[in-house]
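The complex appears here minus one protein chain, its other protein chains still in place.
Our next item is subunit A:
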Amino acid sequence: MDSNGGGEVCRILRELKTLKASKSDIERRISDLEAQLRELNLNNGTVVPNGSSCTLMSTVDSGFGHGLSADMIYRYSRQLLIPSFGVQAQSNLLKSSILVVGAGGLGSPALLYLAACGVGRLGIVDHDVVELNNMHRQIIHTEAYIGQPKVKSAAASCRSINSTIQIVEHKEALCASNALEILSKYDIIVDATDNAPSRYMISDCCVVLGKPLVSGAAVGLEGQLTVYNYNGGPCYRCLFPTPPPTTACQRCSDSGVLGVVPGVIGVLQALETIKIAAAVGEPLSGRMLLFDALSARIRIVKIRGRSLQCEVCGENTAFTQKQFSEFDYENFTQSPLSTSPLKLNLLPADSRISSKEFKERIVNGEANVLVDVRPPHHYKIVSLPGSVNIPLSRLESRLPEISSFLNETKERKALNPDSVPSLYVICRRGNDSQRAVQLLHKMGFTIAKDIIGGLESWAQDVDQNFPTY
């Protein structure tokens, strides 16, 4: 019965895989054809039914002096009915071009609303692919696109909401050498990135090109939002002339993030962008919005104006396009533009063992103590059986516990008086475990060894069913 059931499951899984592959292939072809059709329509200015009940919007001015066609009037009618927005703001919006850098947690909702509200041209920059652990917050992507470029997935979602606007895909990493060319094609830039060097680079580029920048950030349960380089207001460097230490830059992949938090900030980024593009209201320049999800509080604070001493936008500075394109942002912030995790190498080879070798030693019945130095909330997600949790931050004060674990193991395994159990240290990726081993060596535990690559390498090389996060 068991083996039959297993066979059936395998057959279904195989069929699902095949069907999903053909589904995503068909979706890709549909998306390509739609893009082609749109190009043709834009060039000819003709109306062609696109196969569904909806027809592509006429680009022909209906002759009411505001440039909106009949289809546009109907589609955007609920915005046209707002007295302080109206047809003039919508007309401005339709003529605007917006670039969203990053199709992640912030970019997802920002892009969806910007596409829906009817901006003229919407550019998306991202070099990443969609992953399962993105789905909880990057709501523009669907499961069918896992493994595919985020730009493609985001563009397809935007097109499915509004097939009448122009969507431009920039499937590349934004860097100082291509930023000027890409950003110069747009009126307003939305920073929806996830790292410090990108934020400095995008702000500097906006100053050099004279573009307003709608900047959002979110980690954990908090978010921040402001508009830089708008109407004589400050730029990012006016506020943060010196980059923070790298240890102060939390990332979602380390510190976590509740999906809805970047959602809130991304939606507000779309709002600020719409206000600037449509020329309505008071954009959030010279002010900053601070969002604390846990206490349900939003605070809007007054921030400094443009700094005369700013190295990029200041009175006597001449930060040129050439200087910008040659500026080393990774060196300036001491952190990489991509968010690939750090891979430290702090220890000599004889103080480290691979996860495979560690597994062999367990199988051979070696007496050992395994210390897991991750924070307790990580340990609660998943841990290796038999490991003890002593977080790195508490390690120094809890050394006596390690001594007693070693003694217990020695007694339990009835080792002879001269031999001592092995001492291994593990963490999530193998960086903190090296720091811990360094500390242990210094404190006299010279036998301590680090398990290379941590639990991630255990999941990859030893037990493929071991959860990763």
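One rule holds for everything that comes next: contacts are C-beta pairs under 8 Å (C-beta built on N, C-alpha and C of every residue); 3 or more make two chains touch, one makes a residue touch a chain; residues count from 1.
The rule we apply is simple: contacts and distances are computed from a predicted model.
Looking at the choices "Ubiquitin-related modifier 1 homolog", "Small ribosomal subunit protein uS9m", "Elongation factor Ts, mitochondrial" or "Trafficking protein particle complex subunit", the name in the UniProt record of the chain not drawn here is "Ubiquitin-related modifier 1 homolog".
Note on the undisplayed chain: of the listed residues A:194, A:372, A:432 or A:450, the one touching it is A:194. Among A:292, A:330 or A:456, the one in contact with the hidden chain is A:292. When the omitted chain is restored, the residue from A:239, A:267, A:280 or A:439 that touches it is A:239.
From the options A:77, A:255, A:446 or A:460, the residue with contact to the chain not on display is A:255. Within the complete assembly, residues 102, 104-107, 192-196, 199, 216-220, 222-224, 239-245, 247-252, 255, 257, 262, 265-266, 288, 290, 292, 295, 299-304, 393 of subunit A touch the chain that is not shown.
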